[in-house]
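Here is chain A:
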Amino acid sequence: MIDIRSVGKTFSSQAGATEALSDVTLSVAAGEFVSIIGPSGCGKSTLLRIIGDLAEPSAGEVSVRGKSPRQARLDREYGIVFQTPVLYDWRTAIENVRLPMELAGRPRAECLSRTATLLRLVGLDGFHAHYSWQLSGGMQQRVAIARALALAPSILLMDEPFGALDEMTRERLNAELLEVRRETAATVLFVTHSIAEAVFLSTRVVVMSPRPGRIARVLDVDLPQPRTEGTRALPRFFELVTAVREALRKSGA
Partner candidate 1 sequence: MRGLGEYIPALIVFALGIAAWEAAVFAFSIEFYLLPAPHVIVASLTENWPVLVESGLYTFTEAVAGYALGCGGGIVAAMAASRSPAFAGLILPYAIASASVPIIALAPLAIVWFGIAQGSKIAIVTLMTFFPTFIGTLRGLLSVSPDALHLMRSCAATEWQIFAKLRFPHSLPYVFTALRSCTTLSMIGAVVSEFFGGPVKSLGVYIKSTASLFQTRQAWSAILVACALGLVFYFAVALVERVATPWRAPREAV
Partner candidate 2 sequence: MIALVWEGGKTLFSIPSYKLPHLHEVFGDFLRRGAGGESWAWIMAQNAAYTALEGIVGFVVGGIAGLVLAIVFAHSRWLERGLLPYVIASQTVPILAIAPMVVVWLGTSWVSKAVIAAYLTFFPVTINVLRGLRAVDPDALALMRALAATPRQVFLRLRVPTALPYLFTALRVSATISVVGAIVGELPVGSRYGMGVVIINAAQYYNWRPANLWAAILVSALIGIAFYHAVAAVERRIVRWQPLAPAI
C-alpha cells in the first residue's frame, strides 16, 4: 500500500543544514492503522507531509499503491486532517465538508447526500448551517474529519488531529474515529505524541527518535478488535503503553 524506502529530509537555512529525517524505511499494508509517535522535532510531521506530497524528500523514495505520492495526490487518494481544523470561515459546516467534492467536480446531488451522511457519522446532524466560530473546538475537528472522508480516500493522513483538544474530548473523538473508520476501511497514518492514544487506536505503533529523525522501534498492537472504552482497562493495554514508553525513553526522547 505505502512503501517508504530510505527516506531522508534535510532542511537548509542560514544557520546551516538540519537533518530532519534520516534513512526511514517503512511499509504499510492496506487497512492498517499506523501511529507515528515521538518527541517534538523527530520529523514525524515531515514524514507525513512527504507521504502526502506536501514536501519533497531529500533522499529515498515513497510509493503509494505503486504510484508516486504526486500521482496519488492527483488521483485524490488522500484525506488529510491537521492539528488545527483549518475550516474555511466563510463556509458553513456542510459546505466545508463539501469542499473536496467540489474540487473534484462531483455532481451536486451526490454532494448533498454524501455530506449529510458524513456529518451524521461524526455526530453533527443539527449543525449543517453553522459557521466555524459557532462550533466548539471538538466540533470543528469533527467537521475536519468528515471533510477528510468526503471523497472516500484510500489513505487518511492525520497530523496530531486531537493534539489541541482536552483529554475528555480527545478520548471521545478517539472512539468516534474508530467507528468512522470501520465504515470507510481507509488506511490511516496517524501522528501523535500521546502514548495512550497511539496504543488505543493503532494496529502498529512506530516510535521515532529525534535529531536526526529515524525509526527507533515498531510495535505491533495485538489488542482485540473492536476497541471499546473497555479496551483502556485491559492489562495488555497497560503493558503496551509501558512498552511504547520504554521504547521512547531508550530512543533518547
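Candidate entries met the following condition: all candidates are chains of the complex that A comes from, given by their letters.
Criterion: a contact is a pair of C-beta atoms (placed from the backbone, for glycine too) under 8 Å apart; a residue touches a chain by one contact, two chains touch by 3 or more; residues count from 1.
Keep in mind the model is a prediction, meaning the values are calculated, not measured.
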| Touching chain A in this complex is which of 1 or 2? | 1
| Inside the complex, what are the residues of chain A that reach candidate 1? | 49, 52-54, 73-76, 78-80, 82, 84, 86, 88-92, 99-100, 102-104, 131, 133, 151, 157
